[in-house]
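Removed: one protein chain of the complex. Kept in place: all other protein chains.
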Amino acid sequence: MKIIIIVFFLIRILPAQDYEIEKLKGDVKFILPEQNNWQKVDKKSSVSENTIVSTDNNSKAKITGEGLIFILKENSALNISSIKKISLDELIMALALDRVLNAPRQKEKLKSESTSVYGNNLSASNEVILSNEFGWKRIKGAKQLAENGFIESSIIAAKDIFRKYPDTSRDPDNRIYFADLLLSKKLYEEALEDFISIKKLNLSNTQQEEVESKINSINKLLLKD
Amino acid sequence: MKRYFYTLLIIPLFFYTACDEPAPTELIDNDSFEVEIIGKDIENEYYTNGYDTSGVSNEILNYSSVISLSGIKITNNGRTDNISSAQVYIFDKSKPFRSPINNILLGYETIIPGIIRFDNIVARLSDYRIRFREAGTLIDTVLGKKYELFNLNNRPIFDPFVFKYDANINFNYNAFLGGQNSSFEINTPKEITGTIKFINNGNQNNLNIEINWNGESVNNFYVILGGIKSINNKAFPFYKIKTNDDGRLIIPDYLLKNIPRNKFNKFAISLIRKYSGVKNLNSNELYVASQSVHTILVDIP
Partner (left out) sequence: MISLSEIYSQSALGLNPVNSISELSFSSINSIEFNPSNYNTIKDWVFSFTFGGEVLSDNFNSSLYQVSAGKKFNGHYLQLRYSPGFQKEFVIKSEQQVIYGNDNKSTLETRYFYKELFSAGYSYKLNEKISTGLNIKYLKEEFYKDIVTTIFSDTVYFIPETEQNIFSNWKIDFGFVWNLTRDINLNICSVNLLNIRENADLNEYQNLRLKHNKELLVGVNYNLADQFNFNLSYETNSSFIFGLNALHNFGPFNAGLSVSGFHDKIQKPFFAGINLSGLIITKYFDIALTWLKYFSDRTASYNLNEFKEQGISNIINNQFSNDKILLNAVFKINTLNEQKVKFLDIEIIKSIYPALSDLYLDEPFAKARVINLTDTKIEVKPSIRINNFSNEVLSSSPVAVNAFDTADVNYYLIIPENYRSTNPDLTYADFLISASNDFIDDEIQKPLLINSINAWDGKVINLRYFIKNDLDFSVKYSKNILSGYKTLLDSTISSLLTFRKAEIIFNSFVKNLTYIADPRATEEYVQYPQQTLELKGGDCDDLSVCYSSLLESIGIETALIDYKSDGSIRHVSVLLNTKLSPGQGYLLGANDTKYFLRKNAKGDDEIWIPVETTSLTDFDDAWSIASAKFNKDAINNFGLITGKVEIIDIY
């Protein structure tokens, strides 16, 4: 156990500074994995994997490292570790993982009475949903991953963002965009699931038609198999 | 199961109360006899009335006349004397003789109506004497004459009469005045000879006497057990034991144990084999008896 602890300390002290953020224009900030606060990029900053990069209005950042270059457009945010090519299998695994994390937990009844009381989720009733820009930034960042060819990473990133920033998940366009990505990767069942849940959103007529037709065609495709 | 338990207990009880015991097995003892006390008063020797050493006087008093022939052996201390005896009593039934106090019929007066011969030997006449004791008084009376022949050991001083065993002895009667003469043969039994053995000699209470003799299966056979009184050497009978003439008799201890050893010093055991019968002669009942007698005298151990 001692060894692990020491290793952890080392990790902390010397994170692998594998990436570099270069401010191309405007305001670019980042937040390191162990930190809670944004740091501004002056010109260039060396950062580690799992760092979140964010651009404001009229800003642009260039992210290099591990043999790739990525341009982050304005009003976007991105976790650097998403900028990687992952295989279809890994995508499927990630989607499965997402499902695991998504599954509501069943509380087992113990034979002996639990003495702890969890109490009600007091904050639920007082929930104040701030219209969090950051979620939209993240979505934009995720779209840019797709545009840059990191489609699989994009899908994964989007799933995470939709959960962590629920208001983004209520936007039909964004949802349809990423559901289409699933279609493009021929992940029909997952796409179907998405479209079905998209259907429950507040859709315009055209959106509704689009979603319905996509649902039907997927169903046909699935039946054929 | 427990219920049955109690039923179980009842069953054997039922059987127990409801049944008999196993039947006994009989063992047949050939040593049978019939015993009777004949000398009821040891001080009274009235039995010694001269008839013979056997029988109860009552018996012969039923008849008009009695003819008694005896061949008697007396063995004492290894020496045996042979006696031949013949006696005839002709009673006058109209003249009975009774004891003064108790009025017991002791006999009748006799008559001599003729001459009697046995095997051609004329019988003598001798006194018919009765001795008895009643209430301490001794009475000695002669009731008349009887006909008698007596011989001891074939001595010439006695009558030449010899008792023949297992033979016929001729009886002849010649009446003096009128009356019927008669003559007939009297059959005699085989001679009896016996021996005495004591069993359990050491113990007065367990003393048995074993008697062995030459058995002839004669109907009338009995043993008289008596004692010889120490004071006056007189014989006194105790028991008449009737048994089978099969050659063996054991006199059991219970008959012997109480015999007072202070009064008697010898046992007198008489074995008697008797032929007897009744003859009717001139409408008189004539009792004829012939016996072989062996009397053995032994010291009481």
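Per-chain numbering from 1; labels A and B assigned in written order.
Heads up, the rule we're going with is that a residue touches a chain if its C-beta (ideal position, glycine included) is under 8 Å from a C-beta of that chain, and two chains touch if they have at least 3 such contacts.
Since the model is a prediction, treat every value here as computed from it, not as a measurement.
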item: In the full complex, displayed partners of the excluded chain; value: A, B
item: Hidden partner chain, touching residue among B:P100, B:G179, B:P260 or B:P301; value: B:P260
item: Residue ranges of subunit B at the interface with the undisplayed chain; value: 1, 4-5, 8, 11-12, 15-16, 19-37, 39-42, 200, 206, 238-239, 252, 254-255, 257-260
item: Touching residues on subunit A - with respect to the absent chain; value: 1-5, 8-9, 11-12, 31-38, 50, 52, 79, 81, 90, 93-94, 96-97, 100-112, 114-119, 121-124, 126-130, 132, 134, 138, 163-167
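Methods note: only the chains that are shown with their structure count from here on.
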item: Euclidean distance of C-alpha centroids - subunit A vs subunit B, Å; value: 157
